[in-house]
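Every protein chain but one is kept in place in this view of the complex.
For reference, chains read A, B and C in written order, and residue numbers begin at 1 within each chain.
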Amino acid sequence: MTQVFSIRRQVEFNHCDPAGIVFYPRYFEMISALIERFFADAVGVSWKAMAATEGTGTPMGDIHIRFEAPSRLEDLLDLSLSVAAIGGASARFALRCTCAGELRFTGEATVIYASLDSGSGARAARWPDPVRQSMSRYLDAPDT
Amino acid sequence: MTQVFSIRRQVEFNHCDPAGIVFYPRYFEMISALIERFFADAVGVSWKAMAATEGTGTPMGDIHIRFEAPSRLEDLLDLSLSVAAIGGASARFALRCTCAGELRFTGEATVIYASLDSGSGARAARWPDPVRQSMSRYLDAPDT
Amino acid sequence: MTQVFSIRRQVEFNHCDPAGIVFYPRYFEMISALIERFFADAVGVSWKAMAATEGTGTPMGDIHIRFEAPSRLEDLLDLSLSVAAIGGASARFALRCTCAGELRFTGEATVIYASLDSGSGARAARWPDPVRQSMSRYLDAPDT
Partner (left out) sequence: MTQVFSIRRQVEFNHCDPAGIVFYPRYFEMISALIERFFADAVGVSWKAMAATEGTGTPMGDIHIRFEAPSRLEDLLDLSLSVAAIGGASARFALRCTCAGELRFTGEATVIYASLDSGSGARAARWPDPVRQSMSRYLDAPDT
């Protein structure tokens, strides 16, 4: 069975557009917060600690979201991720958002583990072993 | 040859994260603005007009972005779209962002043409003929 | 003694600017959330309920914030309000944000109780008595 990491967010006025539904760029802020909390709370190395101790971060490389149903003011959203694959310097997450069990979106996101020196932009780096090990606890189980 | 629609946006402090690069959810705000201006300026029916006259809008159905290089404060970004396909109640856009010719991201986005009655959420509707015709001027040319 | 209403928010990557501190427009999103939760949780009439049953809302009329110290990634912010004054169709809040007891900002905000018909914009309305009564529990005590 796959272990998933989740956060719950309530839809605020701030997130809603003139049609009264969540404006989709706000979902990407929530996805960023989901991945941020995953590294801080599940992996045990926050973005703040990565930047301070290794000079690294996990910039987004590729993200694909399929919206299934709109969300409205005060909805309680459950955003969750599992790890679909871990590469040498990248990780692929499976993403899912529901409200009271109803699907709002699914997706995939690939982050790059990279040094953040401000010169020439991000450069891919190898995941430290403890990070890789912590992430692997959330690896999707193979269908057997 | 394919006709493309573009807007130019300068990267503001507002868009940048602690690593000094554009925080990717801000790109989705720019993509929303690109599609908003496309309907207003190229198609000739703004979201405001759609909502007022037809009670319709174009919510996002599916979006996939591949980030190629980071953008920094004051970069002048050229965001462009062409139309990859027009369905009965949807349209698929090819998206591209460059800075001085350097690729920053590419992607695809599918919007749904839908009525926005606040009851049960969006319901797909058929594109009005003038909208369809205007969009088709931006259809990607088939490779021949 | 004055009763205050508070929410706690953790500073996310999303909130921080290239200098690594909270970008101040993000504080205004948090202040909006504070007032939103005050009406929903303390007053007992959420913005969603106001809009649905009365066609009203509480647009911002005047806001003044004094920033005392910067906030950083992962800081736990305590945002609180008390009611400084209740007018016929307005309310003035005293605002305060701290982190582990250290002051981050103080301010005042006046919201207008107004009908939201989309024609000519907001029109001031009288607070319903139950709303006024609930708000008055958070009125700043006079110095005696």
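Keep this in mind: contacts are C-beta pairs under 8 Å (C-beta built on N, C-alpha and C of every residue); 3 or more make two chains touch, one makes a residue touch a chain.
Worth saying up front: this structure is predicted, and the values here are computed from it rather than measured.
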Can you list the shown chains that the absent chain is in touch with?
A, B, C
With the missing chain put back, one of C:I21, C:A84 or C:L139 would touch it. Which one?
C:I21
Of the residues B:A40, B:A69, B:A89 or B:L139, which one touches the chain left out of the display?
B:A40
Given A:N14, A:S46 or A:S134, the residue that touches the chain left out of view is A:N14
Out of C:V4, C:A51, C:A84 or C:L139, which residue would touch the omitted chain in the full complex?
C:A51
Across the whole complex, the chain not displayed is touched by subunit B residues 12-14, 29, 32-33, 36, 40, 46-48, 73-74
Footprint left on subunit A by the chain that the document does not show:
13-14, 16-20, 23, 25, 73
Sites on subunit C contacted by the missing partner chain, in the whole complex:
18-21, 23-26, 28-29, 31-32, 51, 57, 59-67, 69-70, 116, 118, 121-122
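The definition used in the following text is that only the chains that are shown with their structure count from here on.
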Report the inter-centroid distance (CA atoms only) between subunit B and subunit C in whole Å.
34
Can you check how far apart subunit A and subunit B are, centre to centre, with Cα atoms defining each centre and the answer in Å?
23
Provide the list of subunit A residues touching at least two other chains, using ranges where the numbers run on.
29, 32
